[in-house]
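Report on one structure; see the data block that follows.
Every protein chain except one is present and positioned as in the full complex.
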Amino acid sequence: MPDLTEAVSEIADAMAREQRRGTVASYIPELAKVDLDQFGITVSTLDGDICCAGDADVPFSIQSVSKVFTLTLALGSIGDALWHRVGREPSGNSFNSIVQLEHEKGLPRNPFINAGALVVSDVVLAGHPPRVAIGSILRFIRWLADDEDIAIDETVARSEAATGFRNMALAAYMKSFGNLVHPVEMTLGVYVHQCAVAMTCRQLATAGHFLADGGGRSSTGHRVVSPERARRINALMLTCGHYDGSGDFAFRVGLPGKSGVGGGILAIVPGRASVAVWSPGLNQHGNSLLGTLALERLAKAMGWSVFGP
Amino acid sequence: MPDLTEAVSEIADAMAREQRRGTVASYIPELAKVDLDQFGITVSTLDGDICCAGDADVPFSIQSVSKVFTLTLALGSIGDALWHRVGREPSGNSFNSIVQLEHEKGLPRNPFINAGALVVSDVVLAGHPPRVAIGSILRFIRWLADDEDIAIDETVARSEAATGFRNMALAAYMKSFGNLVHPVEMTLGVYVHQCAVAMTCRQLATAGHFLADGGGRSSTGHRVVSPERARRINALMLTCGHYDGSGDFAFRVGLPGKSGVGGGILAIVPGRASVAVWSPGLNQHGNSLLGTLALERLAKAMGWSVFGP
Amino acid sequence: MPDLTEAVSEIADAMAREQRRGTVASYIPELAKVDLDQFGITVSTLDGDICCAGDADVPFSIQSVSKVFTLTLALGSIGDALWHRVGREPSGNSFNSIVQLEHEKGLPRNPFINAGALVVSDVVLAGHPPRVAIGSILRFIRWLADDEDIAIDETVARSEAATGFRNMALAAYMKSFGNLVHPVEMTLGVYVHQCAVAMTCRQLATAGHFLADGGGRSSTGHRVVSPERARRINALMLTCGHYDGSGDFAFRVGLPGKSGVGGGILAIVPGRASVAVWSPGLNQHGNSLLGTLALERLAKAMGWSVFGP
Partner (left out) sequence: MPDLTEAVSEIADAMAREQRRGTVASYIPELAKVDLDQFGITVSTLDGDICCAGDADVPFSIQSVSKVFTLTLALGSIGDALWHRVGREPSGNSFNSIVQLEHEKGLPRNPFINAGALVVSDVVLAGHPPRVAIGSILRFIRWLADDEDIAIDETVARSEAATGFRNMALAAYMKSFGNLVHPVEMTLGVYVHQCAVAMTCRQLATAGHFLADGGGRSSTGHRVVSPERARRINALMLTCGHYDGSGDFAFRVGLPGKSGVGGGILAIVPGRASVAVWSPGLNQHGNSLLGTLALERLAKAMGWSVFGP
């Protein structure tokens, strides 16, 4: 097996030299201000090694990567009943498409497109005030990452709330089909706050470690989810984690992953390692351009793929 | 590790007792005549074991499972240039939808939906008469399966050709965008013949073995494709191999697979085994009902999943 | 020319005997309570005759018929600049479809589908508080109908506001494309109040009279709109006034018309008369079943059609 530390370091160097940087998300004003030159990577192996390079300790807005954690919470709360309200299929449309919702009567295709994540937020709300739900999401992420310093960036949350009319449309639309229990603004409130969680690559790789480790949380011996549920979340990440670029990510990288419009990606090497990369420039599908390139190189260098030797 | 022979035998027994049988494909008249009670399974491991149960030696129409083999041929012929004519994303629509083609200007989403497979057939044609292309497809499958007895069921081919107006529409539509080189009827001719190849589970598991074995063909030491290409074909099978039920198959079974409307499924356990199951009754997505159940049980019994321990 | 009074009276009798009654709109709870047995008709000719029959003096919720009046107001306010924000084409979709908005970037197809009418309400708002805009709409309708007793049914407005998540989705969606100036809830407020205006057939036929009379308001000699604008509003009513049943209405009735989900229809015989019919039971397109039948009979009896003798 190749040396992981060396591979990670070489990738960070290559990314620093890369001419293509992508473009920052423009529709959330606060995210549009982030410096394109940044790149961070952390690999957390099942052997207990943590390799970092680049801006691995710079916090960024995890945005849609948070959907992995809220999905885990919602499954913990209501189990497979979740699947009556959200599907498990790739959408074939962009992350914020409403067309599919009209054709399929308010049932979003999967929990990782915006509409599906709004349903998940609605499940996490569970009749509590939004700040309670937001609090429990934040506590869960802190516990997974074993780091009490993780916080929500209120400026980003407000920035998204003020401009998130497309999400309001998705939520109102699902509510018109009865697929949202709480008032539209409460569900949106939870959603924008979960997206505004700020984490470093180091924290994110640690938080996602349980998905590589059969649902366990090695540091303490606690179990987060069952091995079967960990596999299933990984399956959803592979088929749906990169919106309309999921097939391409599976083809090129070959690992389950979930990207966020803040430029972060959490990738899972089942039985081996969790990986967090971050670089704010996005490709045409809204996924981190350098993050994807870095994961492709890492998978190749280490021979990591779920699809074969 | 649990005993494979025992697991396979138990699954075949359970499937024989299963009350739900699904429904046969009705749109190809010849397939509608097949007896719903049949079920076969073959597992071919990298250790060289071949476990069969049920109707593993009854030939059936492989239909869309053939798309794995023609894709392999087309990639061998023109390599990554194929991806200029067909995408790599799940479609989010049924196998024969034409809506996506209009929105995306004649470029099919992936090589496993009908439109994409027609483009692949067009590539395999390569200026030759259809019978030459059909001959080379059949020779390739025989070589992979190491069995010269595999043949095309002309009755099925004729049955499909006489009623395949939806495929004619897809082909003509792509031709109007310049994404088909040969005349519509020639491409359709190749397509219906590749779908009409009849194989047993034993033959199919053997033919697909190279995808579990990093592209190699263990019996002779020949290499069919590179390890990277084998991984990539597996990735496509996982994200797109079951049409609009691909996400659900990944979620429940956790293995790359390609189904056919004849009731066959080829599934790959990378680094471990290839599996062929067959039972003609289909579920609502057009995939074998018992075949899917059997693969779900087998994956669980053997701890086989690409998504973790 | 046949006798109008007789024709109107015969039609009212026939509608009273008609077995088919349609179904009331169920999505606005307050409207679902209305008695299906009611039918009213008023014809107001350019000669100054007013023929009434049936429940012509029973007030009903005009709902989308109000869109004719707010369109007239909005055109009076900003003129043809309106057409930069809303199209003039039939939609080919149901009245509350959001699919078209995604494909056409937040620009609704015409001012009579819900999305288009929301844009019109947004124009009428013009920076004022909603109650001011609602007040000016109500005053305009009272002036047209020459009747100060016309009022808004607040129970209906509240009923619609509480359940109108689909309209909230449309409004939020357009706002995400910048095609709504005011806050979503303000525009929705104006919209649900204009829809909740209650009028009798007599009042509605009088209010719509200017469209039959080249834009004039004969009773007082005032001009409401220019003859060209009257023709153009009639054209929009003919091509778009009955949602996805507009073509059928033009085919069968042959007159410009605008229907509302409360069961009312305003139809225009250019140069001859304005007609208001009302019966709360709807057909499959959401248009009054008996209202449409009555107009078809009236047009036939009187030889009224814009499409020829």
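Think of it as A, B and C in the order they're written, each chain with its own count starting at 1.
Criterion: a contact is a pair of C-beta atoms (placed from the backbone, for glycine too) under 8 Å apart; a residue touches a chain by one contact, two chains touch by 3 or more.
This one's a predicted model, so the numbers in the text were calculated from it and none came from an experiment.
Considering the entire complex, the omitted chain makes contact with B, C. Of the listed positions B:Q38, B:T72 or B:S97, the one in contact with the omitted chain in the full complex is B:S97.
Among C:A14, C:I78, C:A235 or C:A301, the one in contact with the hidden chain is C:A235. The chain omitted from view is touched by exactly one of C:A250, C:L282 or C:L298, namely C:A250.
From the set B:L170, B:A235, B:I268 or B:L289, the residue in touch with the chain omitted from the display is B:L170, counting the whole complex. Residue positions on chain B in contact with the hidden chain: 97-99, 101-103, 165-166, 168-173, 175-176, 184, in rising order. Listed for chain C, the residues touching the missing chain in the whole complex are 87-93, 100, 109-110, 211-212, 214, 227, 230-232, 234-236, 238-240, 244-248, 250-251, 254, 256, 268, 270-271, 305-309.
Methods note: only the chains that are shown with their structure count from here on.
Seen from the Cα centre of chain A, the chain whose own Cα centre is farthest off is C. Between chain A and chain C, the centres computed from C-alpha atoms are 47 Å apart.
Separating the centre of chain A from that of chain B, both taken as means of CA atoms, is a distance of 32 Å. For this pair, chain B with chain C, the centres built from the Cα atoms lie 55 Å apart.
Chain contacts: chain C has no residue touching two or more partner chains.
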